[in-house]
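One chain of protein is taken out of this complex; the other chains stay put.
Just so it is clear, A, B and C label the chains in written order, and each chain counts residues from 1 on its own.
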Amino acid sequence: MAEKAVTAPFDGAFIQNVPAADANTVEKALATAYGLYRDRSSWIPKHKRLEILRKTAEIIKERREDLALQAAREGGKPLPDSLVEIDRAADGVENCIEVIRAEGGNVIPMGVNAASVGRMAFTQFEPIGVVVAVSAFNHPFNLIVHQVAPAVATGCPVIVKPAEATPISCFNFVDILREAGLPEEWCQVVVPENREISTSLVTDARVAFFSFIGSGKVGWSLRSQLAPGARCALEHGGAAPVIYAKDADMAASLPLLAKGGLYHAGQVCVSVQRVFADATVAGDLADGLAELALKMKVGDPTLPDTEVGPIIKKSEADRIEEWIKEAVDGGAKLVCGGERLSDSLIQPTILLNPPPDVRVSQMEIFGPVICVYSYDNMDDALAQANSLPVAFQAAVFTQNLDTALYAYKHLDGTAIMVNDHTAFRVDWMPFAGARQSGHGVGGIPFTIHEMQTEKMMVMRSSAI
Amino acid sequence: MAEKAVTAPFDGAFIQNVPAADANTVEKALATAYGLYRDRSSWIPKHKRLEILRKTAEIIKERREDLALQAAREGGKPLPDSLVEIDRAADGVENCIEVIRAEGGNVIPMGVNAASVGRMAFTQFEPIGVVVAVSAFNHPFNLIVHQVAPAVATGCPVIVKPAEATPISCFNFVDILREAGLPEEWCQVVVPENREISTSLVTDARVAFFSFIGSGKVGWSLRSQLAPGARCALEHGGAAPVIYAKDADMAASLPLLAKGGLYHAGQVCVSVQRVFADATVAGDLADGLAELALKMKVGDPTLPDTEVGPIIKKSEADRIEEWIKEAVDGGAKLVCGGERLSDSLIQPTILLNPPPDVRVSQMEIFGPVICVYSYDNMDDALAQANSLPVAFQAAVFTQNLDTALYAYKHLDGTAIMVNDHTAFRVDWMPFAGARQSGHGVGGIPFTIHEMQTEKMMVMRSSAI
Amino acid sequence: MAEKAVTAPFDGAFIQNVPAADANTVEKALATAYGLYRDRSSWIPKHKRLEILRKTAEIIKERREDLALQAAREGGKPLPDSLVEIDRAADGVENCIEVIRAEGGNVIPMGVNAASVGRMAFTQFEPIGVVVAVSAFNHPFNLIVHQVAPAVATGCPVIVKPAEATPISCFNFVDILREAGLPEEWCQVVVPENREISTSLVTDARVAFFSFIGSGKVGWSLRSQLAPGARCALEHGGAAPVIYAKDADMAASLPLLAKGGLYHAGQVCVSVQRVFADATVAGDLADGLAELALKMKVGDPTLPDTEVGPIIKKSEADRIEEWIKEAVDGGAKLVCGGERLSDSLIQPTILLNPPPDVRVSQMEIFGPVICVYSYDNMDDALAQANSLPVAFQAAVFTQNLDTALYAYKHLDGTAIMVNDHTAFRVDWMPFAGARQSGHGVGGIPFTIHEMQTEKMMVMRSSAI
Partner (left out) sequence: MAEKAVTAPFDGAFIQNVPAADANTVEKALATAYGLYRDRSSWIPKHKRLEILRKTAEIIKERREDLALQAAREGGKPLPDSLVEIDRAADGVENCIEVIRAEGGNVIPMGVNAASVGRMAFTQFEPIGVVVAVSAFNHPFNLIVHQVAPAVATGCPVIVKPAEATPISCFNFVDILREAGLPEEWCQVVVPENREISTSLVTDARVAFFSFIGSGKVGWSLRSQLAPGARCALEHGGAAPVIYAKDADMAASLPLLAKGGLYHAGQVCVSVQRVFADATVAGDLADGLAELALKMKVGDPTLPDTEVGPIIKKSEADRIEEWIKEAVDGGAKLVCGGERLSDSLIQPTILLNPPPDVRVSQMEIFGPVICVYSYDNMDDALAQANSLPVAFQAAVFTQNLDTALYAYKHLDGTAIMVNDHTAFRVDWMPFAGARQSGHGVGGIPFTIHEMQTEKMMVMRSSAI
């Protein structure tokens, strides 16, 4: 079997090979998964699935350090943040259990008009069918959990394709599932040899649900190629805006914004990217962020005190460097950073007032860059914040209640943080890109909902 | 049959007689209601009940002016506010329809452990049984709607005892129900000749649900006398506190507080009574309230421009006068008002810094009196606000988000308004006295919930 | 402006012309709708929208006879059923009001782990954006209500394209909306000159939500052409299966099945099409259905006693005739019907045991045809029922509880009726095609949900 090499983004060191899937392998995976789905007698009872997930959570907790170190090495997210990721992953698995135990269906009122007399109706949940999950590199363990654990919980056979850069965490999770009792065929990992095979996997008519985390361009293109009947969840990025009012508490907000924008070198889909600050404080804010950015330890993600690690691959680091340069050439003030420390490392960067038409103002940077834009009028800032075709999480910093509510109301997005950064997330909250930022609603309970169909029973009887 | 005379609180004018119920009449009412409940074949189907309520809402809307004028005359609430009351009542009836149409029961998850395998379970709602509703005078039409319309909606036979002072609005509503198609026996009005008969009604073993709006003393005493098996909802009052921070917007808040405290001469169970204001603004606040109070038109509630009407009866006006005097004697500054304009009218009154141990600081005034207490430290104010055994609605005025949240967190109560007065209410929101202020949760959807039992069906089958 | 002629399917009589939209008109409609959406200051407040809908429901009720007659004439559904349709439409508008009044958002728990301490979070609903609704002919008034009223309720600007055959009912509804106070630009009707213009409307980047009722082939194809970021709801058909056990109550079930299969000449997406009956009763069942079918009055849909009206157009009637012939040629027993009475009328038809590979066994007939298949083994029948790529509503007839539950569990579909026909629907219940039968969940409350985004506010504060 062909193999693919996994290397560390920090220094390019070889980590290990993983098996690559050819067309045949993918076909077999689909046939297996679909066969399971269409044969109810093979289904794993709900309480058994919950036992498997309980055991899964336990094992993750036991191996948290190893899993975190491994994720940090292949994915480049610094170890302390990778430990958080593993803890969240265990919690996410437990959340799956909780949701399945709590939500059993709904009662539909009957008898409330003449047409519905003599009936009672309720629903139960059923697995939607074969799930194909295509994942991203930036949270290599927890994203897999978000896409795969709900499938296990709901009883969907799942085929998962990890990011090419970070397959090992995926294999690790799936191995744990199997160790916890999940029969192999219920969760299959494939790393297709090429994009053509990937696409054939995703667009196969046997796929009921396609879960995708990655670039919007790829995601929406795949949506358009899905087979009739296939549903999808897409989670892309944005260029998360922050409204920073002049009455905001700067001391409290600086570390939040710095973390929210530079954490994992900004490779987070809701990373703080565009901070619109009142003109009276914009300069101070940029300077304050720079001060924190300069203190951040940049380097090897497997070390316990690294705060900013590598960019996932050289071409991406090249791109980020180029965008920064474009912004500075266009008139942005480089308050700090901008330097390329190595093939993979970029110094955390604070830009003041990049022009509106450069890429860093228009598109997701996905790098360790925060742009501060000075505004005179909050409505203008809100209009600028809302001017992109993407909209995901956003934030407002202010001490004033009306200002907070005003920004909440007027900012596009699905989650508006008040006095917190845009990358705030807990795994049970809804997490949904609006407009081109995504499709469907992520977050464990919501993914579980999307991976189920609700099947109603309407009983008609003269006895009712 | 004995009768009781209804008179106008404003001037004591005779309005009309209503029939008084002796022990025999009450016994018949109970026997009728219980007989209906125990005979399922007599139950009115849900969709018929909804039709009756639809028609009821229509008739109320058609007669709003008449109903409002009548309510204003017997209850003393000024006409503009009585019109609002009638509109709310019609809306409340519609809300009953909405809730019945929307809520049909719940599914209970099964199959999530070994003990629950092979089962499906769901609930449906059933009427709880005979409802006895004892009502208050201060919203003579809408309170009846709140207690009676949910009973009709849920299919409970209901016996309603209006306040002695304001039975006509009750009869009006019940007449409308009957005109709309409700068979007479499903909603019976009784005005017992004396308290002994009232008590025997409330404490009868055939009563499944006792709904009471009135004084806490009476309510809790009746609770202790209920028959085994009877449930109850009690809605008493409080002495609603407001925290007024120094950064509050005074221009915006003055009319809200004046309305919230003096509306219906303060005869509202969540009326603004105790305003704890930062010492730097307390004086200005009291003066500002006084200015508005002095402008209010006090007088005949049936006139379209009256803002403050009569106290419901002379003895109550005497009591209020006495409490004001006690406070002033104890050191409170009488900023405005305090005068007795007639047997029934009291000038709207603003007191500054009544001592903590006088009755106006300790008990519900239920009169046109707002007390402003100056504070140096908000925590002390919060402690004082929370120091009574009652807790219902409360409020905080501030422009600062943290202050708002802090007050929300620390104020006792079930509803904390931010930059609004304590008497804010819409009829679908939960409305519940905490501690001694009440029992159960009022508000149309919640009362409907309380007047139903949830009946579960668990199907066990090898086929599941 | 170009126009399109609307004619009666029964006899081809000209009814009236409606304006046809060219590319320019469609572009203007999109620009208008998108402009409204992007300018929050133009949004109609929620309570105003509810007032408009209240008035709309009233007007519909006032004009029910006219609206029904008009719908019957252009759409061919017999008058009695068209009256039911108008009543349901009015009820659906009221349901919109109810849902908006009842559902305001959700609270997301915070403080339940270290990462969520110091926060409170809740959501509010916002309109998703521009809705484009493409509708079908078979319920020309109520389908429009299902697609348009939720848009009005949620505050989405909507552009609606009625079925070419039945635009008048759509114009009627939209006229009522406007009469009730909806500004014209919030709901625009377009009847594009050709399919190219239609497609450009649907796939425009300004469209946030595409609602489609019609053929699966067209629907899924349009899904694949949607702009990035656009969501969709598709409602197609199926070939609804019924499991008929030997212990079913034949006297009770015959009229239900006959109605469910032949109502509106079977032009209903959940029409009873494939009845799998136990071999011991299949013949009697087919004979019983034939007896009822033969009694049905076939003819002019505008007459008050017509039970089965015309097929929507000649080419469709030709197709149905051909499918029947194919089945009979293939070995099906023609128990009754099969005759072409006119260009538009087909005699209600009962077929016994069509072979599995003919079109009537494989695809949606959308005509007045019920197929009865005899089975020896219920599992085989279930497998056959589930063998198509479509799955919507289904039914089981039996007196046995275990059999009912077994069929409920094993039948594919989103709603399984017990002792009722597959076309049972009330407008507030979920109505969703599974697999290729649709996308998203229809039914007023669910469409309202889909036309909104949920916007979360996360407040972070040291005061929490």
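The rule is simple: contacts are C-beta pairs under 8 Å (C-beta built on N, C-alpha and C of every residue); 3 or more make two chains touch, one makes a residue touch a chain.
If you're wondering where the values come from, they're calculated on a predicted model, not measured in any experiment.
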Going by the whole complex, the chain not shown touches A, B, C
Filtering A:48, A:63 or A:101 for touch with the omitted chain leaves A:101
Touch assignment to the omitted chain, from C:6, C:83, C:100 or C:191, lands on C:100
Given B:247, B:402 or B:420, the correct residue touching the omitted chain is B:420
On subunit A, the omitted chain is touched by residues 95, 97-99, 101-102, 120, 401-403, 405-406, 409, 428, 459, 461-464
Residues of subunit C touching the missing chain are 45-47, 50, 100-114, 116-117, 120-124, 398-402, 404, 418-419
Where subunit B meets the chain that is not shown, the residues are 40, 88, 91, 108-110, 113, 115-116, 119, 121, 123, 129, 205, 208, 216, 220, 223-226, 228-229, 231, 389, 404, 408-410, 413-420, 424, 426, 428-430, 432, 434-437, 439, 441, 453-461
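The rule is short, and it goes like this: only the chains that are shown with their structure count from here on.
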Leading the contact tally is the pair A-C
Most remote chain w.r.t. Subunit A, using mean C-alpha positions, is B
Taking shared numbers over all numbers used, above half giving same and below half different, the subunit A and subunit B interface sides are same
For the pair subunit B and subunit C, the C-alpha centroid-to-centroid distance in angstrom is 45
Distance between the CA centroids of subunit A and subunit C (whole Å) is 35
Averaging C-alpha coordinates per chain, one finds the centres of subunit A and subunit B separated by a number of Å equal to 48
Residues of subunit C that touch at least two other chains are 409, 428, 459, 461
